[in-house]
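In this view, the complex is presented without one of its protein chains, the others remaining in place.
This part shows chain A:
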Amino acid sequence: MANPVRSFLQVASTEEAAPPLRVVQIEGLAVLKIIKHCKEFSPALVTGQLLGLDVGSVLEVTNCFPYPIREADDEIEAEGANYQLEMMRCLREVNVDNNTVGWYQSTLLGSYQRVELIETFMNYQENIRRSVCIIYDPSRSNQGVLALKALKLSDSFMDLYRNNNFTGEKLREKNLSWVDIFEEIPIKVSNSALISAFMTELEADSPVTQCDYDRLQLSSGPFVERNMEFLIECMDDLFVEQQKFQYHYRNLSRQQAQQQAWLQKRRTENMARKAAGEEPLPEEDPSNPIFKPIPEPSRLESFLVTNQIANYCNQINGVSGQSFSRLYLMKALHED
């Protein structure tokens, strides 16, 4: 008979599997802080720390604080750590959640998929069970869209990265393609009752807001131009990566041909020896350099670049959609 009540020891010993992260819930306060910090320092890229709580399948972000911009200097490492500890301690005194749940960074036109991001993710993952990275794009927000995204590395990718194994075979095994590296998590915004009361009172009287002015602006030229520039650069990078692969394959096939030739020579030699009654030589010679396996270049870079390109394409699509609507609006206004 199954005993429905488990002993304490049993409960303590079974590790509960963490429910998968489904939603990131941010407070309006944290959103405003991120926006302010990123906007003030744009176009420089800035980062900051997210604080909050990890509850079931929801990751709550209740506050955040920015990091000072660091010059590339080794002695400031300790200062950075000190600053972080100091801020966390001070915030603890005013009852802010002292729990790190991730970090945020600003980006320029969505070009954030870099190796450093993955490395930072792995660093965070070692210490904190669930961490998330929030990306904010201030240049896109000038178009009237709130460009806030929450990202997480997918688990299968993390395993592969830990083993540092990015050959084609392994990827095919796990059925991992460039889409699976980053997982985007939907964001929910929550506000305390007090602040929503304040905002309701203080809402601007005019029915049209700054946001609308930004959105209805007819010129999207510069934004699209920069997007295209980045896209073209990425294409160049992708091309370089593909060149590397081609080179590798050519080497591999050349090596194979060499091996075959050597094998043939050995076989004829052996036949001659047999005819002469001597010991046949082995058919393999590990010390011969043509048998050395050539390492396959890692596909990580090409995956990241592909991700970036996809991002740019999506953005261009979005902007084009908006521009279409605006153009039709203009046309309709004109017909009257």
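Operating definition for what follows: a contact is a pair of C-beta atoms (placed from the backbone, for glycine too) under 8 Å apart; a residue touches a chain by one contact, two chains touch by 3 or more; residues count from 1.
Here is the rule we go by: contacts and distances are computed from a predicted model.
Student: Which of the following is the UniProt-recorded protein name of the chain this complex doesn't show: "Eukaryotic translation initiation factor 3 subunit F", "Protein transport protein SEC23", "Exocyst subunit Exo70 family protein" or "Protein pleiotropic regulatory locus 1-like"?
Tutor: "Eukaryotic translation initiation factor 3 subunit F"
Student: Among A:Ser57, A:Asn123, A:Thr268 or A:Ser325, exactly one should touch the missing chain; which is it?
Tutor: Among A:Ser57, A:Asn123, A:Thr268 or A:Ser325, only A:Ser325 touches the chain that is not shown.
Student: For the chain not shown, which residue from A:Leu45, A:Val145 or A:Met158 touches it across the whole complex?
Tutor: Counting the whole complex, the residue in contact with the absent chain is A:Val145.
Student: List every residue of chain A that touches the chain not included in the displayed model.
Tutor: Per the touch rule, chain A residues meeting the hidden chain are 27-29, 31-33, 35-37, 40, 63, 66-69, 83, 86-87, 90, 93-96, 141, 144-146, 148, 168, 171-172, 177-178, 186-204, 207-212, 214-216, 224, 228, 231, 242, 245, 249, 252-253, 256, 299, 302, 306, 309-310, 312-314, 316-327, 329-331, 333-334.
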